[in-house]
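What follows is chain A.
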Amino acid sequence: MPDLRLMKGNEAIAAAAIRCGCDAYFGYPITPQSEVMETLMDMRPWETTGMVVLQAESEIASINMVYGAASAGKRAMTSSSSPGVSLMAEGLSYLAGAELPCLVVNVSRGGPGLGTIQPSQADYFMATKGGGHGDFHLIVLAPASVQEMYDFVPLAFDLAFTYRNPAMILADGVIGQMMEKVELRPPRPRPTDEEMQKSVGSWAVTGKRNRRRNIITSVELDPAVHEKFNQKLQAKYAEIQEKEARYEELLCSDAQYLIVAYGISARIGQKAVELLRSEGVKAGLFRPITLYPFPAKSLAARARQLKGILCVELSAGQMVEDVRLSVESALPVAHFGRNGGIIHSPNEVAEAMKKLKTNCE
Partner candidate 1 sequence: MAKVRGAIVVDVEKCKGCEVCVVSCPVGVIALAQEVNGKGYRYAFMHQPDTCTGCASCALVCPDSVIAVYKVKIASSETIEKN
Partner candidate 2 sequence: MNIEEIVKPENLAYAKSKTLTDAPMHYCPGCSHGTVHKILAEAIEELGIQDKAVGIAPVGCAVMLYSYLDIDWVEAAHGRAPAVATGIKRTNPHLHVFAYQGDGDLAAIGTAEIIHACNRGENITVIFINNAIYGMTGGQMAPTTLLGMKTATTPQGRQANLNGYPFKVSELMAQLPGVSYVTRQAVHTPGAVRQAKRALKKAVEKAYAQKGTSFVEVVATCSSGWKLSPTEANRWMAENMLPFYPLGDLKDN
């Protein structure tokens, strides 16, 4: 019998962290994701798995605590929402520069500035194009259900450790706040010290017993050496792009018009596809699951049969740029999205698609 629960997306993040062997969570409250730390504090994992949970004094401190724990090879995470993630930009750059694995969850809200606590998807640029200084990328996963909020926690850690790169779960206020059925996966224990030595002993700061000392740093004063390091990073990103792009297609086999959307917009887009199909429009849904790497090749392959693409985001149009790059402007790509905390309705999306269809014919 699967262990089924009804959970908020934020609660699922917390439950998954404990059950997948996360070593530490450091965070600072911000709506709409405060339930992550509240749930962790309520579940007291330090008494069971030994996971550390600490409320930091700021998002800046949180990400640097993550940096510290990650330096020691631990599976460390934080969660926040848009303005808090802005504060973490420096830390993310350091993590990427020091090639440290970690998980950052962004349950995003509307900006710019203090903006609104209502849902938004306006952090796509920040998440996928760096989110800090220097040439780096985060591995970005975009859950569209509470089950995926749960499942992407272990997945993000696995990817982060495989590539020694920070990973982000980019959610939104809807996915964080809504409840859905979640199947709790079998628990994965935290790695033992021996397992840790084996997996991260070559680089993590665990005390230099029986080995040369390890140094975690991102500073390099010799430009020639630093260029080589940057090239190594870029080679890593190229490998990630090659191997890790994930996406989902719904009703695409005969589709002429495609909605491309992630997260909550994909759920709304799916409903819009249902509405359009009921009116005889051959619509389908392409849902990027990884936003970085963006599933460009698969989208381009699908685009060959299409007449038009509608990119649906809760923003003024961010992912649409990657969609256009992917299909190299071979067909019309329009954007539809509400912002400022307003969530588009399935009807609005369907109407926008019909308008695009008219323009394409």
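As a selection rule, all candidates are chains of the complex that A comes from, given by their letters.
By our rule, contacts are C-beta pairs under 8 Å (C-beta built on N, C-alpha and C of every residue); 3 or more make two chains touch, one makes a residue touch a chain; residues count from 1.
Predicted model, so just to flag it, every value in this text is computed and none were measured.
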item	value
Touch assignment for chain A within the complex, options 1 or 2	2
Chain A residues within the candidate 2 interface of the complex	23-24, 26, 52, 54, 56-58, 60-62, 64-72, 74, 76, 90-91, 94, 98, 205-209, 213-219
